[in-house]
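One structure follows; several queries about it will come next.
Heads up, one of the protein chains got dropped from this complex, but the rest are sitting where they should.
Moving on to chain A:
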Amino acid sequence: MTQWNDNPVLTVEHLTMRFGGLTAIDDLSFNVGRGDITALIGPNGAGKTTVFNCATGFYKPTEGRLVMRRSNGEKFLLERLPDFKISAHAKVARTFQNIRLFGGMTILENLMVAQHNPLMVASNWTLGGLLGLTGYRHANRDAIDHAKYWLEKTNLLDRADLPAAELPYGDQRRLEIARAMCTGPEILCLDEPAAGLNPKESLELNELLMYIRKEHDTSVLLIEHDMSVVMEISDHVVVLDYGVKISDGTPDEVKNDPHVIAAYLGVDDDEVDEIEEEVGL
């Protein structure tokens, strides 16, 4: 079998999500390999963001389970954890399709908020910090350095003291990734990171993601419509259509899969019977 089944960081098993009568995801299973960049693609309304929301605790799945295996051997059943614990303990970080930054706070503050949990411990749950103990002051300085590191990687360092809402769109996208990385995740879920970016920015994004994967031992799961990003950087592609997985494999395999072509482009009239037979209708 392929590498992502040998050592998966996240395993999605028989995931089903129903909203009333609507089945958004139907019995979906796939693996996210450790250290891989995995792309989740599919036409609009295929249920990609719903998978993300299940994995990050914003929805509770109707059926199925999501197993997160951290590199230290700990195992988490994500469907049972409240959303904030998924980020804090299971180390799953995410970004949002419609960017959610703390607009009235500076860029640096955004990254400091992301380091809330370690800083809370360092400040003895605020008490030590309030009394001005040195432990917290060191931790605070380290947190600023950590934030600076990510600002440098995302080319935002010179604008660190500007409010996040003043940044242009592409920079906001990068800041959101930097903020997610500041939580020290083992898997980074990106919801359409290249949406609205120009080709140059897309290219920079590719480099950033490759860098994150290489230097930080972080697996990446991304939803993306921009095929130049998907085919360029991903190791593994999962294709959804109407909540059902229709293809799963390397970018090349997926590109030539007739199901995928049918889902994206439709088929010629004379091929309908043939395809239907193949799909099993």
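The working rule: a contact is a pair of C-beta atoms (placed from the backbone, for glycine too) under 8 Å apart; a residue touches a chain by one contact, two chains touch by 3 or more; residues count from 1.
Going forward, contacts and distances are computed from a predicted model.
A.B. asks: Since a chain is absent, check the UniProt entry for it and pick the matching name: "Imelysin-like domain-containing protein", "Electron transfer flavoprotein small subunit", "Pyruvate dehydrogenase complex E1 component subunit beta" or "Branched-chain amino acid ABC transporter permease".
C.D. replies: "Branched-chain amino acid ABC transporter permease"
A.B. asks: Which listed residue (A:101, A:197, A:212 or A:237) would be found touching the missing chain in the intact complex?
C.D. replies: A:101
A.B. asks: Hey, which of A:8, A:42, A:61 or A:129 is the one touching the hidden chain?
C.D. replies: A:129
A.B. asks: Among A:19, A:84 or A:211, which residue is in contact with the omitted chain in the full complex?
C.D. replies: Checking the options A:19, A:84 or A:211, the one contacting the hidden chain is A:84.
A.B. asks: Which chain A residues touch the hidden chain?
C.D. replies: So the residues of chain A touching the missing chain come out as 56-58, 83-88, 93-94, 96, 100-106, 108-109, 112-117, 119-120, 123, 126, 129-130, 136, 144, 148, 160-161, 163, 165-166, 179-180, 183.
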